[in-house]
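Some notes on the structure that comes next.
Every protein chain of the complex appears in place save one, which is left out.
When the chains are written out, they are named A, B, C, D and E in that same order, and each has its own residue count from 1.
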Amino acid sequence: MFKPIEENEANGKVKEVYDDIKSSRHITEVPNFWRMLANDPNELERSWNSLKQVMKKGALDHVTKELIYVAVSITNGCEYCIRSHSFAAKKKGATDEMLKEMFAVVGLANKNNKLVDSYQVEVDEFLK
Amino acid sequence: MFKPIEENEANGKVKEVYDDIKSSRHITEVPNFWRMLANDPNELERSWNSLKQVMKKGALDHVTKELIYVAVSITNGCEYCIRSHSFAAKKKGATDEMLKEMFAVVGLANKNNKLVDSYQVEVDEFLK
Amino acid sequence: MFKPIEENEANGKVKEVYDDIKSSRHITEVPNFWRMLANDPNELERSWNSLKQVMKKGALDHVTKELIYVAVSITNGCEYCIRSHSFAAKKKGATDEMLKEMFAVVGLANKNNKLVDSYQVEVDEFLK
Amino acid sequence: MFKPIEENEANGKVKEVYDDIKSSRHITEVPNFWRMLANDPNELERSWNSLKQVMKKGALDHVTKELIYVAVSITNGCEYCIRSHSFAAKKKGATDEMLKEMFAVVGLANKNNKLVDSYQVEVDEFLK
Amino acid sequence: MFKPIEENEANGKVKEVYDDIKSSRHITEVPNFWRMLANDPNELERSWNSLKQVMKKGALDHVTKELIYVAVSITNGCEYCIRSHSFAAKKKGATDEMLKEMFAVVGLANKNNKLVDSYQVEVDEFLK
Partner (left out) sequence: MFKPIEENEANGKVKEVYDDIKSSRHITEVPNFWRMLANDPNELERSWNSLKQVMKKGALDHVTKELIYVAVSITNGCEYCIRSHSFAAKKKGATDEMLKEMFAVVGLANKNNKLVDSYQVEVDEFLK
């Protein structure tokens, strides 16, 4: 339905974001996600700026943030998101052991979330 | 529908798990989740053993694992799970700043997951 | 925002459906779900007719259908739906043991669904 | 990202589980799900043991359990899970008529779950 | 598992619905969705009748209804549904600008839904 905006078609706001993506990430090609978002230049700009702000090192380090991002994407079943942010996590230093432990937590949490609904567990007094 | 199994009603496998929960966690009361699961002693045992194995320090530390657990629970909208594992995260050393940064990642990932589906973004060649 | 349509306010299509609900189910009061749907009489009629057709005994018996309904509702985290169809399941003959085994399957399936996404498991040849 | 652990690479815990899968299920090849989980031998063991315990005949028969598993997988949109457990259901005796009736219940439950949220239906007194 | 029911195999209720789909929609081939549903003629009939009733112009116009349908499908991550109802939306007059603005709303709503759960926001007094 929509087609990616190729780099040689980009201008104005889109070109600026494309350049920023490539230089911040030290990559030579803009990934499909951004090239599709470029169909809506304001969304591209908003999304890129949010990503830069949210994913930067703060109280949590880069790797932890990427692992959390992947955990959400698995829970939502978004293949592109799982693949691209697992890739990012590894590039930023995540090991296979870290990914596998994250997977185990995601599996467990999804199971327990549903057991809580199954048994209609009420919030404990000390949690209120 | 189901009622919690109180500590004074617990025996056999259930009592053993209750005792293990209280001693491993240094708490004096068994939380509602486990008291409800105790209606199915095998599920209680399986779930508690999995939790102990999965959430223990490994390549990822305790706090990171709890943050991932909460991120999944937010994505599933499970109030009990969000509250109990945010509590656990803080007890194990998570700061408010860490929680808030996790929340921001969860929000962003949920947004981007849906933008990927909106634009039907294809997996990049380098991710295959 | 919307208010339930009380039985003494019902007429026409709504009254007909209310009467059918009470006589088919041998109950004396119309449950909240139907009283809220009655704000849109066509939706009330469509939903009630679908429910009667879909939930009636066929290749699967009443209890199995109710258990499947609850399993879906747990996966979606819909409290009203879990409570009302667990109630229906028990009324139609489901035992506590059956409910608890269903809960265990729901927990397991939710965990495994996410492990499949975690490891990006491909469909086996024999399943295609 | 992760690669399946082939049967000739398996040893220790992984080999034991592989052998158990093949003999319990009377199959000659380990399905992809287990070969991917084998990247984390503890998760493989936990998951296989849980599956054996949870899916065995109890108050609910084999077929009913598989149908519930598929219903959850449809609600989560997990293709591998839908395919592999529909296959299992049929192998254990489920007929096409049973599968189709289950699909109809899953469709209906998903619709009604959302109508409950749309109209913000409150839990009936008799369900509390 | 199930195979589409081809038009030359259709008879009775299935043939009637197929004819109605083609004439109401001014198309010459029945789309895959309906050909698969035809495995369960009652579900085919129920689903087609509901669709005709629900998606017809009322207080909301055709385009708005299709956009809402796509928004739900994105949130559920259903590729077929996103593609077929984006196609329908465009056929009924939706512009690319309208689709892109809808995508932005869907992204935003998904983000904010999760921030509400993150911070456990309570319903404001004026909303009760």
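Note that in this section a residue touches a chain if its C-beta (ideal position, glycine included) is under 8 Å from a C-beta of that chain, and two chains touch if they have at least 3 such contacts.
Everything numeric in this text was worked out from a predicted model, so none of it was measured.
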Please give every residue of subunit D in contact with the chain that is not shown. 74-75, 77, 79, 82-83, 103, 106-108, 110-115, 117-120
For subunit C, residues touching the missing partner are 1-2, 39-40, 42-43, 47, 76-78
So that we can see where the missing chain sits, which residues of subunit E does it touch? 1-2, 31-33, 36-37, 39, 43, 47, 50-51, 54-55, 58-60, 64-65, 67-69, 71-73, 75-76, 78-81, 83-85, 87, 95, 97-98, 100-102, 104-113, 115-117, 119-124, 126-127
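Methods note: only the chains that are shown with their structure count from here on.
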Copies subunit D and subunit C - interface residue numbers shared by over half, same or different: same
Where the centres are mean C-alpha positions, what is the separation of subunit B from subunit E, in Å? 35
I'd like to verify one number: the distance from the centre of subunit B to the centre of subunit D, where each centre is the average of its C-alpha atoms, in whole angstrom. 21
Per-residue multi-chain contacts in subunit D, two or more chains: 1-2, 39, 42-43, 47, 50, 76-78, 83, 87, 100, 104
